[in-house]
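To start, I am sharing the structure in question, which I have written as structure tokens.
Every protein chain but one is kept in place in this view of the complex.
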Amino acid sequence: MSIHQPPDDWFQAPHGPERVWIGLALAWCLILFLMMPYWHFRGKQNSTGEAYRTTPAEFAERVNRFIDANKVGEENGVPLVEPAPGSDIYLAAQMWRWYPALKLKKDQTYRLHVSSLDVQHGFSLQPMNMNFQILPGYDHVLTVTPTQSGDYLIICNEFCGINHHLMTGRIRVEG
Amino acid sequence: MSDPKLVDRLERERDTEPGDHKMPGTVVLTALLLLCFVVYYFANWKALADVWHVR
Amino acid sequence: MTSLALPVGNFRTGEARTCDTTGLPVCLHAQRFIKLNAVCAVVALLVGAIGAILLGLTRWPAVHLLPADWYYRVLTLHGINMLIFWIIFLEIAILYFAGTTLLKTRLASTKLAWTSFLLMAVGAVLTNITILQGTADVMMTSYAPLQAHSNFYLGMILFAVGALLGVGNFFACVWIARRDKTYQGSMPLVAFGALAAAIIAVVAILHGAIALVPTWLWSLGLMDAPDAGWYRLLWWGIGHQSQQINVCAMVSTWYLLATLTVGAKPLNQLVCRSAFVLYVLFINIASAHHLLVDPGVSAGWKIWNTSYAMYLAVLASMIHGFTVPAAVEVAQRKKGHDRGLFGWLVKAPWANPGFSAFFLSLIIFGFIGGITGVTLGTQQINIIAHNTLRIPGHFHATVVGGTSLAFMGLCYYVVPLIFRREYAARALCRLQPYLFGIGIVLVSIGMSFAGSYGVPRRHWDVEFSGAPFAKGFDSGAHVMLGLMGIGAVLAFVGLLTFILLTVHAVFLGKRNEGRAMTAW
Partner (left out) sequence: MHDPQRPVPPLQRLMDNPWLLLLLGVAIPFLSYTAWGWISMMTMAKATLP
């Protein structure tokens, strides 16, 4: 009885359908367990959480130097930057903008450094729907390879103050 | 449960008499759950495989 | 009223009564605190419910009710009242019940219970006032370095300390029950589930203290801002753990309601108890799934912890997902409802709101909440889910469709048995779990699929009007958000019905002292 003390000999192995179900559930949990290590080694989408300690001031300086070296224009008031394929590229999250706008080449790999200059932000690439957490003090490195060309929107999906919904940015991928 | 005697009776009864219970309905229900689980889970891996590569 | 003979147990004269319906002993001190905590829980539920409808109507793009500042304010209010205050007040009430009635012991300390209750109540009021004053628009998570007024953190700390004292009282009850041998060997299954919830609560509240005390000092200007990553790690140590308390309390409630409504008994105590032990040992490390796309924590840490150390806690939930309906099926078949595969289910007491709430909770939690939760908590899949509406889609199926609905079912017994008042408008009571259940299913499904389109959570305007770069979401996402809005209206009506019926029953319901409660 669930609300009374159980009989003395309650310690009994399960049997019948209950036993079968436990076996099945255990097998399924093993499959679930193996999927993550499997994808870690064989899959193409893994955020390993590679990160380095930094400060907002240091990171802002690096972003500005990156913009100065690679700027090719401006889009909606935001500098547009075209870095060399394979290079380290920088993106700052700040109340309430993603800075700068990036122009990348399809099927080329970049080391994208993202950090916040103030509070926590969420990097959300749309309509691709890829999401990463961006923290101040953490240089979050994403080694990305855009596999489709087109114009992509970066939105912020971590609440960061009243104008959170205005915080958008651009990644343009050319084929 | 308005009958107080029911509780007394239940309390005196043993928990489980091995082997005398049938639960085919539950087996079907949980099998359905496992099926939905497998489908939804692997559909998500499929969706993930379509996005940009990232390490 | 109170039976002449003192109930079995270690009660002193005049300290306990025998329940007229179940024959179980009820400690009168514990009864008072069950009532006080349950009343506060329902008040928090009402505050959260008003928030819920305002939010639902704002995120339904066709309505878009609130302005941005009030949207975030109400979202903070809704999250904290629903996920923390409503749930934890009721859980402390459950611990008073399980720690005394089921263990046949008296309440360990009335003073401790008063201190606990007052701290929780003051903390809850202080936090809510601070939010409504507009100085704490930081969401429930209050991620540092986004800062709220210091009273917000102080209120949360007071509440957490109060809850910890309530949990301490439960452990003290277990202590004196063992000392006085009011139970021997193994405690009843529902009490064991409550014990599991209490252990998890200790883990949660300790993390809350480590996260919030430095944050409070920072908000007073006495310390530097806590590190953002460190804060997330510690905060989720309370943020998700508190939801694991829900899971344990909900599963215990399932077993309890299965017994009360159809006389179901656990098939195998070893299986049920093992599943609770798996929760105690492993479910708490699962909080790591909030940090799956975070910088700074290693892949090894993420995989080990989110696999719940080989998904042992998922296994536990899958076990409960079998044993609970199986117990119902066996009990029903014994009563002669033995036709075909599902005759037992068709003939179940669907007009008893205790049963319908319990069984709908089981189905919603398992089929929607459980499946989505495990999937979202997979390290790599989290990339396409983190901070999208898929996350609230998931937890509205677990915490709302699962836990809250089960707790509503519980209230249909707590009010007659503890407050000893009968619900009026019985037809409406019978309807209520369905109204709420269907509403919340629509909310969950709408949110989940809108999130699959990439729609973010905690976001006032998914059209991004006025932003430098803007492109709204597909029409499919809007259909899903509409579904969510309709579901929110239905669920709100169901919730308000529950609150009104319960408040009416508690204060004006017909007394049933001296006789068994009117059967549902």
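In order of appearance the chains are A, B and C, and numbering begins at 1 in each one.
The definition used in the following text is that contacts are C-beta pairs under 8 Å (C-beta built on N, C-alpha and C of every residue); 3 or more make two chains touch, one makes a residue touch a chain.
Remember, it's a predicted structure, so these values are computed and weren't measured experimentally.
Looking at the whole complex, which visible chains does the left-out chain touch?
A, C
Out of C:Cys19, C:Leu233, C:Ile371 or C:Leu405, which touches the unshown chain?
Checking the options C:Cys19, C:Leu233, C:Ile371 or C:Leu405, the one contacting the hidden chain is C:Leu233.
Among the options C:Arg106, C:His207 or C:Arg421, which residue touches the chain absent from this view?
Answer from the full complex: C:His207 touches the omitted chain.
Looking at the full complex, which residue from C:Leu46, C:Val297, C:Leu345 or C:Met517 touches the chain that isn't shown here?
C:Val297
For chain A, enumerate the residues touching the unshown chain of the complex.
Within chain A, the residues that touch the unshown chain are 8-9, 11, 51-54, 58-59, 61-62, 113, 138-139.
Which chain C residues touch the hidden chain?
Within chain C, the residues that touch the unshown chain are 171, 174, 184-187, 192, 195-196, 199-200, 202-203, 206-207, 227, 229-230, 233-234, 237, 241, 270, 273-274, 277, 280-282, 284-285, 287-288, 291, 296-298, 301, 304-305, 309.
In the analysis below, only the chains that are shown with their structure count from here on.
Chain B to chain C: how many Å between their CA centres?
Their C-alpha centroids are separated by 20 Å.
Quick one: chain A and chain B, Cα centre-to-centre, how many Å?
Roughly 33 Å, centre to centre.
Just how far, in Å, is the C-alpha centre of chain C from the one of chain A?
That pair's centroid distance is 30 Å.
Which residues does chain C have that touch at least 2 chains other than itself?
Expected reply: 22, 24, 259, 265-269, 318, 322, 326, 374, 378, 380, 383-385, 452.
Can you tell me which residues of chain B touch two or more of the remaining chains?
Answer for chain B, listing residues that touch two or more other chains: 10, 13, 15-16, 21, 23-24, 26, 30, 37, 41, 45, 48, 51, 54.
Chain C touches which residues of chain B in the complex?
1-4, 6-8, 10, 13, 15-16, 21-26, 28-30, 33, 36-37, 40-41, 44-45, 47-48, 51, 54
Over in the complex, which chain C residues touch chain A? Could you list them?
22, 24, 68-69, 72, 102, 137-139, 143, 145-146, 183-190, 227-229, 232, 255-256, 258-259, 264-271, 291-299, 302-303, 306-307, 310-312, 314-315, 318-319, 322-323, 326, 374, 378-380, 382-388, 452-454, 456-462, 464, 466-471, 473-474
Where on chain A is chain B touching in the complex?
Residue list for chain A touching chain B: 1, 4, 6-7, 10, 12, 15-18, 21, 24-25, 28, 32, 35, 39, 43-48, 50, 109, 125, 128-130, 142-148.
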